[in-house]
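Here the complex is missing one protein chain, while the rest keep their positions.
Showing chain A:
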């Protein structure tokens, strides 16, 4: 770390308010030349708004920014790029039907002829240890390779500041290591990196300085190497964290059995499941890891009953249910919570009461002879709100009015409160603050302790290691054989997730 290096970007008292919420309040910090600077904070702490202002997507209400001492107020991303600021978004903006070079060209102001561009892509990708074939169609690339397209698109502009928003959420541990080598090489060449993440061990491994945001304000700055992950987590949350409590549970009989399940994906460019087999016993939590887009959504659909298969491919308490729909599977004891809260798990414009009916109708007996018992439904909604501490004026509120974390608590609570014998959850704590995430994990463990078989699909390895008894990984629609969590190393987990997906070729030069 070279504290003597010149300032690259200085942010001074930046404030941005949206109706009803102050996203950033008087935020100030400095990024030096060749520094990897971490921006830490929980969901909703204001990280995204801040980087959007740096990248010219949002204009601050007040405050100023200076780039190399010159006033910097980008009116649009094009101006930011011209000033030497580039950004890799968490959600890629790529066209799956086009090839790599075409996608890169679409993001450039004056793209060179395709042949020349392909050569430049090849050169930059070799130089930074990110091999990528410019002629491949993006739809065929893995998530890690797609991220490379975005990174190379940025590197072609030779940026002075590279902003990376949660770059490792789509990578296996091995791929993370390759990315870090690239970032270190960039740093050595003098490029500054603004690195947004909530994965603290990564930040300790990579970053020189960290700015911690909480509720839109800078609450701390620190040197990550000198702090423990736990200390930084508590700076982020502003409270002491208690890890969830696990009770030793007796494994019971098999409650959910899946054998050789193959289903075609209903999603364009989705991943079909290929011969997935596993069993989950009563009281067991099976964690399924995997990089996004490796069949997680499809697995949830195939288990919830939204996708059907041959009867004996899926069994609940030894009963074949593969050909049954969601209603019949709920009756058999299975509940599911999809990843996408608004639009899949819940209807955005409907009230919480109506959303409670959505999946609770069968097991809670809310419908008699086709007629809905609204009074009982409202009682059920109210009990979810109370049991899971959902912050809302009442059950009459539309689902879309809830914050992401609150809606997640409602959606997960709705399933867990139905006394299910099998629970399937995809991304239980995605976009949820630490306190709510801890509550959700505890509730899942409590249901398992009460005898439910639980399948948790998640991209958060720490979460899986915390709550799962056994562990498997989805890779290109195939599931590895589940193994007990105890004794698993991060390296082994990474290999189960597909290792570096054949992207190892890298970094001989660096």
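Heads up, the rule we're going with is that a contact is a pair of C-beta atoms (placed from the backbone, for glycine too) under 8 Å apart; a residue touches a chain by one contact, two chains touch by 3 or more; residues count from 1.
The rule we apply is simple: contacts and distances are computed from a predicted model.
Only one chain is not pictured, and the protein name UniProt records for it, out of "Phosphoribosylformylglycinamidine synthase subunit PurS", "Ubiquinone biosynthesis methyltransferase UbiE", "PqqD family protein" or "ABC transporter permease", is "ABC transporter permease". Residue in contact with the omitted chain (choice from A:10, A:66, A:184 or A:344): A:344. Contact with the undisplayed chain is limited, among A:22, A:367, A:435 or A:465, to A:367. When the missing chain is restored to the complex, the residue among A:25, A:172 or A:304 that touches it is A:304. When the whole complex is considered, the residue among A:7, A:26 or A:61 that touches the unshown chain is A:61. In the full complex, chain A touches the omitted chain through residues 17, 19, 59, 61, 304-306, 325-327, 330, 336, 338, 340, 343-350, 354, 357-359, 361-362, 367, 370-372, 374, 397-398, 400-401.
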